[in-house]
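Below you'll find the structure I mean.
Here the complex is missing one protein chain, while the rest keep their positions.
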Amino acid sequence: MPSPDKVTDLPSAVATHVGNGMTVALEGFGHLIPFAAGHEIIRQGITNLTFCRMTPDILAEVMIAAGCVRRLVASFFASGSAGSLHEVRRRVEHSDPAPLEVEEYSHYGMVCRYQAGAAGLPFLPLRSYAGSDLPRLNPMIRKVADPYGGPDIYVVPALRPDVTIVHAQRADRAGNVQMWGIIGAQQEAAYAARTVIATVEEVVDEDVVRSDPNRTVLPSHAVSAVVECRGGAHPSYAQGHYDRDNAFYREWTPISKERDAVLRWLDEWVHRVPDRAAYLEKLGPERWESVRVDPRTSQPVNFGRRRVVA
Amino acid sequence: MPSPDKVTDLPSAVATHVGNGMTVALEGFGHLIPFAAGHEIIRQGITNLTFCRMTPDILAEVMIAAGCVRRLVASFFASGSAGSLHEVRRRVEHSDPAPLEVEEYSHYGMVCRYQAGAAGLPFLPLRSYAGSDLPRLNPMIRKVADPYGGPDIYVVPALRPDVTIVHAQRADRAGNVQMWGIIGAQQEAAYAARTVIATVEEVVDEDVVRSDPNRTVLPSHAVSAVVECRGGAHPSYAQGHYDRDNAFYREWTPISKERDAVLRWLDEWVHRVPDRAAYLEKLGPERWESVRVDPRTSQPVNFGRRRVVA
Amino acid sequence: MSSRPVGGTEALSDVAPSTTEFLAAVAARQLVGKQRVFAGVGLPTLAVDLARRTVNPDLELVYESGICGAQPEGLAEGIADSVLVSGAAAVLGMPALFGYVLQGGHIDVGFLGAAQVDRWGSLNTSVIGDWDQPRVRLPGGGGATEIMPNAGECIVVLRRHDPGALPARLDFCTSPSPVRAHAEDPRMVPPGHGVSTVITPMAVLRRPEKLGELVVSEVHPGLTVDEVRAATGWDIPVADDVRETERPTVEQIRLLREEIDTVRLYLR
Partner (left out) sequence: MSSRPVGGTEALSDVAPSTTEFLAAVAARQLVGKQRVFAGVGLPTLAVDLARRTVNPDLELVYESGICGAQPEGLAEGIADSVLVSGAAAVLGMPALFGYVLQGGHIDVGFLGAAQVDRWGSLNTSVIGDWDQPRVRLPGGGGATEIMPNAGECIVVLRRHDPGALPARLDFCTSPSPVRAHAEDPRMVPPGHGVSTVITPMAVLRRPEKLGELVVSEVHPGLTVDEVRAATGWDIPVADDVRETERPTVEQIRLLREEIDTVRLYLR
């Protein structure tokens, strides 16, 4: 059964689908963070993005520092689990070198926004925010009356990115994307978007994907472009492929503290690096060895095959 | 790590958790239908149930015929994909031998009801019902105003069964339940319930489950009792274990047409059969051979193991 | 599966098609150029299989059971058949399938059946007679209530063409046309077109306007426009370019009989 081949390279995928002023979501909750795609957006000099990401982190820092982002829509602003995002802080606290618009929700608020966007709904309700200051500062968090007689309940509006970019372990050429380990809200963020780019560790034969259809997080109809991009989540990780580069995260904090250091880093690791292969080469085999993981494979399950009746 | 052992037998699980007058959901969308559990409910003479099942089918017919059910909450009333449910029809069309209350939604309406129940929400919105006669007949389908200025939208109320029963391919003794193939709305129906019984083809070692945590549909905290019950979905199927017994479905139609025939069938196949093992024995090895499937296994994925730093 | 091209022009000769075969062949032709179809069981199963072997090898089959991109090795006996799962591209839970795939707008065509279709393409699949004490209790809305507003368009296949199946007024509206949604609230008109095509044993009816009504578009060989109109429960308009329905080709019939439904599960 032939299917349209969606495999392309990252510069083409970004050039085709990401433009100035768009609303762009790059998701991945501490896992499978699409760093390579973010770097390509920087290299292409795309600006004025409304950048959606539940957990802005080093990826958000570099994209903001590079001037790609006008507005940040997010729910937790920290590097890794707790470290400060100094580039974000400079802009928010001192408008240095420029202000940054921030639209803030909680994690589940963002998840519900993506869910509503994915399901073509105007909003979804959630049991948060009663008594919080967040709704006062974010007028998009509203309340509806419960038609079944219960108390009012807060709702958040659908989020519909122009483009969502995710990284995954594998996809076939048609764009059926499989991931495992922490899958976060990627399915929702992708279905919420008009266009989806999936970077993957491996493009695999469709037989691999079809041997385990329950593993598919994004069916091909939800995906516009597939890019094979080994190591595309570094310095975050890809479960079973390579581990998080914790040393990188620790090294980032002093860089983050000085804007000039961030810009130097961008020059060295993004602008002067044509693609992820070159980035990994620059990183070097020793560093890569430090994040290698040993095998621990899932036990296969049987999907069965109907026997031909003689 | 010791965990509470939730493995029990089916009579104990049903006797402990299912009582007269309860709201009980038995879910499984054409796959993994918990027939064995339904038969046990019949054997225990439980009555006055509000029986929730998106697709009432032969399972609903036999439970209704046996006098277990007062009210049916559902979205598609047919045997398999299209055959009439004559026991349901007799009651609805002629109150023969007694009336049956029916509360009717669409499929997604039921899914949203379970989702709302699972998530502790009073209701969820969906883009159905505008112009339909269903809301006029079912006062639980209501509308809310969109606080973002869009048109009104229909909502359905949370459904919170006292007990949800599902069948799955496997679980560990702690109650981590894994299924594959069609997974329907079982996760939602289970999380919506106060109590969950999972019947499974196999109780497996926790290492099997933990080798593939993304396969877990119900973590142990959502499950009260685990029952090993091979063949527990017959005449429906368990992907990779045995196929649907299509002959059984075809044989059912003439039985369904006469209440006496249904009662005779109940006597022979439910009341006089102590448990599923006896049922399968009565079914016979030849019949079982007719639903056997050949292997077609998933390709394993690597979850990785962190290397010990020397 | 084979996808060898059909010799689409040779006339049908000695192999007289059954009504089912005729309907399946007509239905398959509606799928030219479509990407994703929400397929039901029975006649739609034959139609999508035939379409994939003839006019549209890339057609993606999606089932309300959660299966996307099915590549069945055998004929499915239902929308939840294990043969649709083995080798599929994806199996999603129902919240994702109904919420993200269908309500999210990814389905081009939904195939629906119905007991009654009215002039606006609203469907009754719930009851014949009164709701409280129906003469016939039908299966109900199922997924059709969602497919109708959310699929790009819906194709209805009817096995009868008479004023009972095509009445002036439905006994019950299970799956409303956008016309009825508009009547409830003009702002609640759904994204989908609603019913675009009704295929009956007598004719092909089409509804070109989203808020318009059905017209007689094609009349099956051997029947007249007047016969079709007389068998319809309202005064149905006739398209300016009404024509005779294209007959199934020999190759289409051969595929249905010799490759698709060799066990005569649906071909009767």
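The first chain written gets the first letter, and so on, giving A, B and C; residue counts start at 1 in each chain.
We adopt the following convention: contacts are C-beta pairs under 8 Å (C-beta built on N, C-alpha and C of every residue); 3 or more make two chains touch, one makes a residue touch a chain.
On a predicted model such as this, the values are computed, not experimentally measured, just so you know.
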item: In the full complex, displayed partners of the excluded chain; value: A, B
item: Per the touch definition above, residue among B:His94, B:Arg136, B:His221 or B:Arg272 touching the missing chain; value: B:His221
item: Candidate in contact with the missing chain, chosen from A:Pro11, A:Gly30, A:Gly67 or A:Pro147; value: A:Gly30
item: Residue in contact with the excluded chain [from B:Gly150, B:Pro213 or B:Pro300]; value: B:Pro213
item: Touch list for chain A against the chain that is not drawn; value: 29-31, 55, 74-78, 80-82, 88-89, 92-93, 104-109, 111, 115, 126-134, 137, 150-152, 180-185, 187-188, 237, 239, 243-244, 246, 293, 296
item: Missing-partner contacts on chain B, residue numbers; value: 1-4, 115, 118-121, 172, 174, 176, 187-188, 191, 206, 209-211, 213-214, 216, 218-222, 303-306, 308-309
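Simple rule for what comes next: only the chains that are shown with their structure count from here on.
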item: Geometric centre: closest chain by C-alpha means; value: B
item: Distance between the centres, which are taken as Cα means, of chain B and chain A, whole angstrom; value: 35
item: Centre-of-Cα separation between chain C and chain A, whole angstrom; value: 39
item: Overlap residues in chain A, where contacts from two or more other chains coincide; value: 120-121, 211, 214, 303-306
item: Residue numbers of chain C (touch at least two other chains); value: 67, 82, 85-87, 91, 99, 103, 150, 191
